[in-house]
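Apart from one protein chain that is not included, each protein chain of the complex appears where it belongs.
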Amino acid sequence: MTTTALTADPAPQRGHRRAVLRRQLAPYAFILPFIAVFAAFGVYPMIFTLRLSFTDWRGSGTATWIGIDNYTYLLTNPAFWGSMANSGVLWLLIVPAQLVLGVLIAVALDNAKLRLRGFYRVAFLVPFVTPLVAVAQIWVVIFDRDYGVVNGLLGLVGLPDVGWLTTSAWAKPTLALLFLWKTTGFVVIILLSGLQAIDRSVYDAAEIDGANRLRRLWSITVPLLKRTLLFVVVLQTLAVFQMFAEPYVVTDGGPYGSTTTAGLYLYDHINRADLGTGAANSFLLVIVVMLMSLLFVRLLRTED
Amino acid sequence: MRRTPRHRLVLATGALSAGLVLAACGPSIDGGDGKEENAGDALQAPSEDSPSGEITIWNRSGDLYNVFDAAIDDFNEVYPDIEVDHQTVDIDAKLQNTLITGSDVPDGVFLDDAKVGGYADYLWDLREVLDPYLEDIAPQKVDVNSLDGSIYGVPFDLNPGLLFYNDAALSEAGVDATSIETYDDLLDAAREYQEAEPGSGPIHLEQSAFLGQLQLEMFAGQLATSLADADGELRLDTPEYLRILEWLDTVRSEGLGTRAEYLSPSDVGALEATDQVFYPWAIWFNFAPQQQLTETRGDWRAMPLPAWEEGGARGGAMGGSSFVLPKDGENADLAWLFYEFLMYDEAGYTAVYGPNDIYPDGLNTSIPAYEPAADPDDPLFGPIEAMGGQDLWSTAVEAGEEIPGGAPIPAWWDGAVDYLGVNIQRMLDGDMTPEEVLAQSSEDIQENLIDRQ
Partner (left out) sequence: MTAATRVRVRPRPPRVTAGVRTAGTQAFLWVLTVAFLAPVVWAVVSAFKPATAIVSDPLGLDIGTLTWDNFKLMFADVPIGQGFVNTAIVLAAKGSITLFCAPLAGYAFAKYRFPGRNLLFGTVLITLMLPVIVLIIPLLLEMKELGWVNTYQALILPGAVDAFAIFWMRQVIAEIPDELLDAARIDGCGEFGIFTRIVLPVIKPAMAGLAVLTVMNIYNDFVWPVVVASSERMATLQVVLSTLAQNITGNRIGADYATVTGELLAAVSVAMIPLLIIFVFLQKHFINGILAGSMKG
């Protein structure tokens, strides 16, 4: 697991001994500030949580060691699987749509001759820089069934009101829309960075061949962008399964628990001071997310 | 005194070894004989004549903050040396964590009755200081603050349920509301109104899971029952609850209701359009005719709740708040003096309920839980113009006196909303029968809340 070999010293002479020693010690010095903070406020609470997950503890008094009870309780509880399923559905609503939209926008913006290019790049990033608590509140107001802007606009074209946040059928798509709106700008920038790495001459060749734009996109751009796309998928998978603040502010997990995401369900235990179950829940979530990430990486490998 | 985990912290600038950290962190763990010391948990009032110190009081923002803030001056006339630091705080988000860490703990906190039980471990037992007043406090309020023989909250307000109705609209339709005495009468009146006003949904059906469950508890309170008995045993799958749910289900199946969240824009719309004319709710609904219903302002009246059976109790409580005193607060004894003054001293409760800058006619969205303050003949707030000049004080006080005791609130009440509250909504969607709601919710609450305490 650990590598002990140092990169070969270019000139292994006596005078260089001190340099070699310095070079051996340098990385430790460089990571020391990070390690100090990370050990104290990252590793320590993580291990604490791991231990907590095998106990029954309510935040006061002594904790009781109960082995894997918290894990079996969760794994046999329909509500736990329901929260995973909710996050799964949100993932399906968000990630494919975001990839398609992101690639389309990024490809359009990748053209240096495009007019207003700078303006568009900024405009798409505006939602990304707004505070989440704030935009979640805006969502509540504009998607209100009776007095929201969205239904007002639908009314103008003669469509009936939709219970965006009050029906289980629509609450997930509405939440997914918030997430898409908030983060697509960032995805576009990441994809743009991937596009810049693509050699222009590939396109020129295709253009001479007369391949139309969609075909060029699908058969040239997408395969060359695969690594970047994978990075986006992993990043967004993490974000979707940990999604907490959005449903917390916008729907509070309702209606009927249809937006109780994995992140929000986890918070429910903590809010009820059932800290052991909360800890167990988070490690189950980490396992799911890790497996998904590995799966994506594996998929990518087999296609290569 | 504090019961906090005795874990030691290895703060490790250089502690790279995970094993080292692992050995030292985590709460102390034992077999859990869980004996809790009870002696010394009862708060004692300070003995000196004019005690001094600073107290930190948490309140939520809004009208009540302003009301209590204005009353601080009156308090300082009696206790000039107690300085009150009155803060607005997102209590739901912060109290739990503050109590767990025990740092910067406030001396007094404004809290929903339904949440008091959940924090009992961290709170002073107020048996001794409340003792002189207990006789005179509404029994429902004592019950909701009691757990295992201790009392954890200073009861603030009593929230009797009332039947609010749009008198003008009903008269116009030829419906005599004053003859309603039972919930069956209410159904008949609703049918009659609907006949005169086709397309209306006369009775309010609550769409928020939390408030729906709160309203259910008001109905149940009339039948002297609640989700759990004094020993914390679940008692949901009972004929009383079935009776109530069947009634709600009838309103739904006959199309006699307007389904909306309490005072959401669509709810207000139906009230203003006189589509919705009956609102069985806590006294605080009167905020609506006073502040929100500009069109039907003045048309609204209130009467005691209908009874479930002829001659049955017509009072039930819905919601309400109390003040709790965390054990880790530095000057909890002084905070008790603050609440004692506000609640049980005439100058105090008059400052709170009587006319003030915030409520020129007096605070009329609840009534005092302290009976000497709730004298039917000596109103603290005046007639309400938005309700046609009705003397709501005497109606509410009399309804309050009829609220049966014996309805404690279990510590897991809030968590039950995910099951019972949600299942009631499913029933109102037509997806569950009343029997199914009771059976399913009982099973889920037992398994996920009671068994996992």
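Which chain is which? They are A and B, in the order written, and residues in each are numbered from 1.
The rule we apply is simple: contacts are C-beta pairs under 8 Å (C-beta built on N, C-alpha and C of every residue); 3 or more make two chains touch, one makes a residue touch a chain.
Quantities reported herein were computed from a predicted structural model and do not represent experimental measurements.
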Full-complex contact with the absent chain, from B:Ile72, B:Ala230, B:Leu263 or B:Ala439: B:Leu263
Contact residue for the chain not shown (choose from B:Ser52, B:Thr88 or B:Gln453): B:Thr88
Where the unshown chain meets subunit B, residue by residue: 4-5, 7, 9, 11, 16, 60-64, 87-90, 92-94, 97-98, 100-104, 208, 210-211, 262-265, 284, 287, 291-292, 319, 365
Touch list for subunit A against the chain that is not drawn: 1-7, 10, 19, 22-24, 26-31, 33-35, 37-38, 40-46, 48-49, 52, 59, 101, 104-105, 108-109, 111, 114-116, 119-135, 137-142, 147-149, 152-153, 181, 184-185, 189-190, 192-194, 196-197, 206, 209-211, 213, 215, 218-220, 227-228, 231, 238, 242, 244-245, 249, 252, 263, 266-267, 270, 275, 278-279, 281-282, 285-286, 289-290, 293
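What we mean here is this: only the chains that are shown with their structure count from here on.
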Between subunit A and subunit B, centroid-to-centroid distance (C-alpha), Å: 39
List of subunit B residues in touch with subunit A within their complex: 3-5, 9-16, 18, 21-22, 25-32, 34, 36, 96, 99-100, 118, 121-122, 207, 209, 261, 264-266, 269, 415, 418, 422, 425-426, 448, 452
Residues of subunit A that touch subunit B when the two form their complex: 35-36, 39-40, 43-44, 47-48, 51-52, 55-65, 73, 77, 79, 144-147, 166, 254-257, 268, 271-274, 277
